[in-house]
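Take a look at subunit A:
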Amino acid sequence: MARVVIFGSLRAFTDGAGEMEIEAATTRELLKKLAARHPALAETIEAGVSLAIDGEVFKEAWFTPIGPDSEVVVIPLMVGG
Partner candidate 1 sequence: MSKIHVTTNVNGDSVEFLCEPDEVLLDVLRDRLNLTGAKEGCGTGDCGACSVTIDGRLVASCLVLGAEAEGRVIETVEGIGSAKDLHPLQRHLLEHAALQCGVCTPGIIVAAKALLAENPDPTEEEARYWLAGNLCRCTGYDKIIRAVLSAATEMRGENA
Partner candidate 2 sequence: MKQEFKVLGTRPIRPDGLDKVTGKAMFGADKSVTGMLHARILRSPHAHAEIVSIDTSKAEALAGVKAVITGDDFADVENRWSRYTMQNCMAQGRALYDGHAVAAVAAVSKTIAAEALKLIEVEYKVLSHVMDVDEAMAPGAPVLHEGVKARKLGDDVSGNTVGYYSFGHGDPEKGFAAADEVIERTFKTAAVHQGYIEPHACLADLGSDGKGELWCSTQGHYMVREVCAEILHIDASQLRVTASEIGGGFGGKTTVFIEPVALKLSQKAGKPVKLVMSREDVFRASGPTMSASMDVKIGMSKDGKITGAHAKLRYQGGAFPYQMVMMGAMSAFAAYDLEHVQAEGWDVMTNRPKMISYRAPGAPMAVYAVESVMDELCQKLELDPIDTRLLNAAKEGTKSSYGPTFKAIGLVEALEAAKAHPHYSAPLAPNTGRGVSCGFWFNFGGQVSVSMAINADGTVNLIEGNPDIGGSRASISMMAAEALGIEFDRVRTIVGDTASVGFSDVTDGSRVTFAVGIATINAAKAAIKEMCQRAAKIWEIDAEAVEWVDGAAQPTGHNAGNFPPMSLAEIAATSGKTGGPIAGHHEGAPDKAGVSFGVHLVDVEVDPETGFTAIKRYTAFQDVGKAIHPAYVEGQIQGGAVQGIGWALNEEYIYGEDGRLQNAGFLDYRIPVASDLPMIEPVIIEVPNPGHPFGVRGCGETAIVPPLAAVANGVAQAIGVRMFALPMSPPKILKAL
């Protein structure tokens, strides 16, 4: 199961949980399960998030594979200049 890390201020929507285990093969599946588990997070996920999977940042790529031992960090959607 992938280890999911929720960045600081998003913990307000997960009842304080900062880390959790989620069984998911892709980012899309992971985000769906995350939103189901923590409905308050759904709005943020809908608005867009970036995911750092084992250290690489992905901008909303639904079908990015997630390994069974991956670390996934949920961070806000990022933009540049």
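If you want to know what made the cut, all candidates are chains of the complex that A comes from, given by their letters.
In this text, contacts are C-beta pairs under 8 Å (C-beta built on N, C-alpha and C of every residue); 3 or more make two chains touch, one makes a residue touch a chain; residues count from 1.
Values in this document were obtained by computation on a predicted structure and should not be read as measured data.
Asker: With subunit A shown on its own, which candidate in 1 or 2 touches it within the complex?
Answerer: Here, the candidate touching subunit A is 2.
Asker: Could you list, by residue number, the parts of subunit A that touch candidate 2 in their complex?
Answerer: Against candidate 2, the touching part of subunit A is residues 5, 7-9, 12-13, 43, 52, 54-59, 61, 64, 71, 73, 75-81.
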